[in-house]
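So the structure is just underneath, and the comments pick up after that.
One protein chain omitted, others in place.
Take a look at subunit A:
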Amino acid sequence: MNLTLKIWRQKNASDKGKMVDYKINDVSPDMSFLEMLDVLNTELIEKGDDPVAFDHDCREGICGMCSLYINGEAHGPDRGITTCQLHMRKFKDGDTIYIEPFRAKAFPVIKDLVVDRSSFDRVQHAGGFISVNTSGNTQDANAIPINKHDADASFDAATCIGCGACVASCKNSSAMLFVSAKVSQFALLPQGQVEATDRVLNMVKQMDEEGFGNCTNTGACEVECPKGISLENIARMNREFLNASLKG
């Protein structure tokens, strides 16, 4: 296939940046989207141009590093996948493809398509953990009976890979799907109860300080999330937050 790519180019964080057009020919439909960009970059390097910077690591849908807003959607037009799992067969010969970085004030652009998502790390540090004594007499987690439904729901929440597609897709740049997944994975388990009150208050406070917007339940995040994280988690976080606020 022959394609026209419109790619966001930005030298560094302070550069204004702009869309630049590239032609790419003989793209195989079996290539992944990132492989297609690899080919483009090889051509750019051969011509002596600056290659397009983009994030990636595992290239198998588990690390959450790859990002990209493709034709107006996080991770492109397919569902339940990351960009590294998107294949060129989803596009047609002659297509024009817009490729932009994930946009949010809390995700500043570092270069081209690479954004800084460390705001997510800071939200995690604010409460996305449990404290366990690991001095050698740690209790086996399986010794505590947990009902299957809660265990499954907790595990579903824990599959969030922190990619940020939810923020990128949300018209409000809200991080509530991510934060609610990280709150829920512990809120559903007995091990998470001890720090439950502080966890939700501190994580939400950090989320607000990072400059993410407010959820208005459009549901865009749930549709675009590669891991199918459900809006039920946001409802759970709201309950947790209300309970925690009433307590203190």
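By our rule, a contact is a pair of C-beta atoms (placed from the backbone, for glycine too) under 8 Å apart; a residue touches a chain by one contact, two chains touch by 3 or more; residues count from 1.
Everything that follows uses one rule, which is that contacts and distances are computed from a predicted model.
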By UniProt, of "Rieske 2Fe-2S domain-containing protein", "Electron transfer flavoprotein beta subunit", "Succinate dehydrogenase" or "Manganese transport system membrane protein MntD", the chain left out is "Succinate dehydrogenase"
Return the single residue from A:54, A:69 or A:120 that touches the missing chain. A:69
Kindly state which of the options A:42, A:139, A:193 or A:245 is in contact with the chain not pictured. A:245
Touching the unshown chain, subunit A contributes residues 6, 8, 17, 19, 69, 71-73, 77, 98, 100, 103-106, 109, 169, 171-174, 176, 204-205, 207-208, 211-220, 223-224, 231-232, 234-239, 241-242, 245-246, 248
